[in-house]
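Right after this comes chain A.
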Amino acid sequence: MSDYQVHTLHPPAAGKWPTDARLFGKKTDSFDGILFRRMAMIRRFEEKLLALFDEGVLNGTTHCCIGQEADCVGVVNSLRLGDHIFSNHRCHGHFLAWTGDVLGLLAEIMGKQAGVCGGKGGSQHLCVPGFKSNGILGGITPNAAGVALAEKLRDTSNISVVFLGDGALGEGIVYETMNLASLWQLPLLFVVENNGWSQSTPLHLNFSGTFKGRFEAFNIRVNELESTDVREITRVAAQTVATVRRDRQPAALVLHTFRLCHHSKNDDSRPLEEVEKRRLLDPIRIQGERLPVAERDGILSDVNAALVEVTNRARELV
Partner candidate 1 sequence: MKPIILPVSEVNSTVFTITEWLVSEGSTVKTGQVLGHAETAKAIYDISAPGEGVFAPLVTASQTGEFQKPLGFLFASLAEHQTWRKQLAEAATQKVPGESNVTDKAAELAAAHKLDLTSLKAGGHLVTRKMVEAEVARLHAASTPRSTLAPLTAPSGIRKLAIIGAGYGATQVLDILAHDASQKVVALFVDYPETWNTTAHDLPVVGGSERLGELFKAGAFEAAIVSISTSVPARTKFRLLCRELGIPLANAIDPSCRIARGVKIGSGNVINAFCFIGTGTVVGDNNFFSAYNSIDHHCQVGSDISTGPGFMVSGLVKLGNALRIGTGVFVQPLLEIGDGVQIASGSVIVGNIPSYHAVKTKIVTTQVTPIH
Partner candidate 2 sequence: MPVNLSDMLFVKALNNTLRSLLERDSRVILLGEDLIDPYGGAFKVTKGLSTDFPHRVLTTPVSEAAIAGVAGGLALAGFRPIAEFMFGDFTTLCFDQVVNHMSKFRAMYDGQVNCPVILRMPMGGGRAYGPTHSQSLEKFYMGVPGLTVAAASVFQNPRPLFETFVAGLNPVFFVEHKLLYAQKCRWPQSGRCGMFETETMASDGFLPTLFLRPVERASCHATVIAYGQSAGVVVKMAERLAMEREIFLEVVIPSQISPVDWAAMEISADSTRRVVICEEGTAGWDWGSEVSAQLHARLFGRLRKPIRRVASDDGLIPSGKQQEEQMLFGEQRALAAVLEVLE
């Protein structure tokens, strides 16, 4: 583990409610254990959310990131307090990897005042120090650039990170921002999570050219990785974050991944065989196999227990 130049985010960034060591990491955890625990937190949360929707407890819509937990944990773990994350409609994983505030997020999705944004933002519009998400695809990208510019004007070593999906690369604002970020040499990291599908539309119907080509057209360095292995992703993410922080230049990290859940709810029309094939590459399974069975099972039961408590608590809160 020592050849990873990694910032492990411990303690977590401030959420609305304090997190739980069972969810975010115990002092006794191994490094692999922390990675596994945080991904499990995200996975179980998302599953819980979908179950609550089926129960009729929740209103509106949501966009789960099941299958993409390794991206969330791998990238966010490489950041530090003072950095700024800008995320999109599929933001729970990024949020939880940053704060571990499962209670605040669940209460928010339940529309309660106790939620992260007082029930006003809901699933897609979250905000805590260092974290913002919005539901307009790509729209938050220039805001991320503006914050990066602010850090540059203040001569700090903080960076901005913006998470984009393959679909978001259809929006012009993303390219306007790439141009500006490169022109002005902003400490902005573009993280593209290509999960091959934009809602119901596969990549080949949406996307012309290459991911790398897009960034290189603006002189932005790209690291590209196809993996659901959180250790791999952590390594490449850490390297990329370090270059942005050190060189005060924009960079891009393109992660080829897969979504194992619906786009939002009950709207998965993708071919079943494709989804099933990808299930074999479930990032949680991959990481879990690195741990001794006892440790893995211990972590899973920790997470399950904590989530049951959080759910009950969230139901009580106003």
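As a selection rule, all candidates are chains of the complex that A comes from, given by their letters.
Going forward, a residue touches a chain if its C-beta (ideal position, glycine included) is under 8 Å from a C-beta of that chain, and two chains touch if they have at least 3 such contacts; residues count from 1.
Predicted model, so just to flag it, every value in this text is computed and none were measured.
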| item | value |
| --- | --- |
| Given options 1 or 2, the chain of this complex that touches chain A | 2 |
| Of chain A, residues touching candidate 2 in the complex | 116-118, 120-121, 125-128, 132, 134-136, 139-151, 153, 160, 172-173, 176-177, 179-180, 183-184 |
